[in-house]
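Only one protein chain is missing from this complex, and each of the others stays in its spot.
For subunit A:
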Amino acid sequence: MNLPMLWIIPALPLAAVALNLLFGDRLGKRGTAFLACGAVGLAFAAAVRAVLTLAARSEEERQIVETAWTWFRVGDFSVDVSFLLDPLSAIMVLVVTGVGFLIHVYSTGYMAEDPSFRRFFLYLNLFMFAMLTLVLADNYLLMFVGWEGVGLCSYLLIGFWYEKQSATDAGKKAFIVNRIGDFGFLLGVMFLIAWTGSVNYERVFASAPHLFTAGGTIITLATLLMFVGATGKSAQIPLYVWLPDAMEGPTPVSALIHAATMVTAGVYMVVRSHVLFEMAPVTLEVIAIVGAATALMAATIGLVQNDIKRVLAYSTVSQLGYMFFACGVGAFGAGIFHVMTHAFFKALLFLGAGSVIYGMHHEQDMRKMGGLAGKMPVTHATMLIATIAIAGIPPFAGFWSKDEILAKAFATGHYGIFAAGLLGAVMTAFYMFRLYVLTFQGKPRFDENGGHAHAHAADAHGAHMTHDAHGHGAHDDHGHDHGHGGPVKESPWNMTVPLSVLAVLSVVGGWIGIGKPFIEGESWMGRWLEPVLGSGPHVHHLAVSTEFGLMGLSVAVAAFGIFMAFRAYLQSPSIATAMHERFGGLHRTLYHKYWVDEFYGAVAVNPVYQASMRLWRFWDEKVVDGIVNGVGYFLEGVSALLRLFQTGYVGTYALFITLGVLALFLHFLRS
């Protein structure tokens, strides 16, 4: 009996959801936090145990399939609820449970003052369940269950503060945009069902080479449709518009769902289906171009945003673009590697940003920050690590994965995409250090004694100002003045500890992917993934000198971006202002995100809205309501006639009975 019991990994968060629903009102905040974090922590432990079991096996046998039950059976077509652990899902499940656990712990601090504390963890655990189902499923339909589940939780959590109109709007937008993608994904899966008669990965991949001609129309169409699903979930052009708006949700949600885990589901799906995608070179080309275009476009928008979370959101979109163009050039392993490192440093960036926002009493505008380095030392240090990691400076995690992607793009001859990636890397380094400098360096641009520009906090100020007169040292005893002003200070331990853990991961997380030219042969990561991805078409071996050249180039561009950021925002802010004025039109275009939302509004949203309004007025109000009301009116008329007979006089009834009897009597007499 050496079964790792895969089902228990998603079941634990689900059990926590059930317990929270049933008994949450009696648990109190501590109990709820303990339950939620405990379930995810246990899921992480179970995942580690399962992965260790997997790793102990020989390379060919690294695949554990556990069938829980048959979901349904229609004729020859049957779908099982069964879980698959192989090297690919192992990475995903570790990242999801590991980062998820840290974010759960962090949330206990960040959400401590929220009145809907319990609901928050309910949704968060539900999300963990759906996400784990997604990555552990061994067929497309079960994956789709998780896929929709995470979409639902994303919607619920974006609109978590539902009393805010912008939050509910953002939630709806995310849900609807995702639906478009999901529709494509579902159609793709239906293609697979129609042609292969199965949704099980193993069977689909085994039969695909016999059923489809490589590069044929069917496989191209099917994979393109699946990619449409990926663009929705993973925020790629043209469906990326929901992700920046999703920042309306609480910051831990942005970290968990909209940076580390859910948005990488599309990448995971593509990598998981690499057998199919490799048979459709046209699709791969499309993916590479879309990925590169997204990486570039989002990076340009990120350059000029002022909301700390929005910068990170566009950065996420951009980094997801990198993952996709890695897949597009056939470097699926590099894509998953970047998913992993990105999960570490982007979760850290978001959590750090959350810590800043928490410390700044819900101020998100970077123009009103500055000089936080001394006030929030842990947040500052960890954020700096993450920023270096995403900028791509060795030996931090982001460097290894980004460099591998760029090298693979170069090696496969996608020079245009390589150039786009490089350009994106400059901008990444620039906007990330712009964020860092604006937030942590320079002089504070807010009232350091806790008076800050929020209108809603104005009434609370008076009390705190007098309190402040006692001196700053007296502050630690009254806990955190969440949202009420008070001087900026470091966040509590349950927020800084996850930050520190993620900071360590952001440094060392990339080392497992160190390959040529530093070591002989494949990197550890590459060898781990080999049973799933195969050794792949590694025909394009680069010379060692080229490898080093590429690395040097990517470090150089990163350094250039960092230098520019420091120069423009720390040393001489006049440069930034001058640039604003010089390229006013460009700046406006970027600031308004290329007016894509407005364009979609005019081309898609508004026409649909108008058409729906007309349909409502005609079809719903006239036809449907007409039929329903018509039935009512008809019955009313008939009963008005029948009512004439019901006089209430017994005599009348007796008369009718008599007449009836007479009629029967006559009838029988005549026959």
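Heads up, the rule we're going with is that a contact is a pair of C-beta atoms (placed from the backbone, for glycine too) under 8 Å apart; a residue touches a chain by one contact, two chains touch by 3 or more; residues count from 1.
One rule holds for everything that comes next: contacts and distances are computed from a predicted model.
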item: Protein name, per the UniProt record, of whichever chain is missing from view ("Carbohydrate ABC transporter membrane protein 1, CUT1 family", "Transcriptional regulator, PadR family", "FAD-binding protein" or "NADH-quinone oxidoreductase subunit K"); value: "NADH-quinone oxidoreductase subunit K"
item: Touching the absent chain when the full complex is considered, from A:74, A:650 or A:669; value: A:650
item: Footprint left on subunit A by the chain that the document does not show; value: 642-651, 654-655, 658
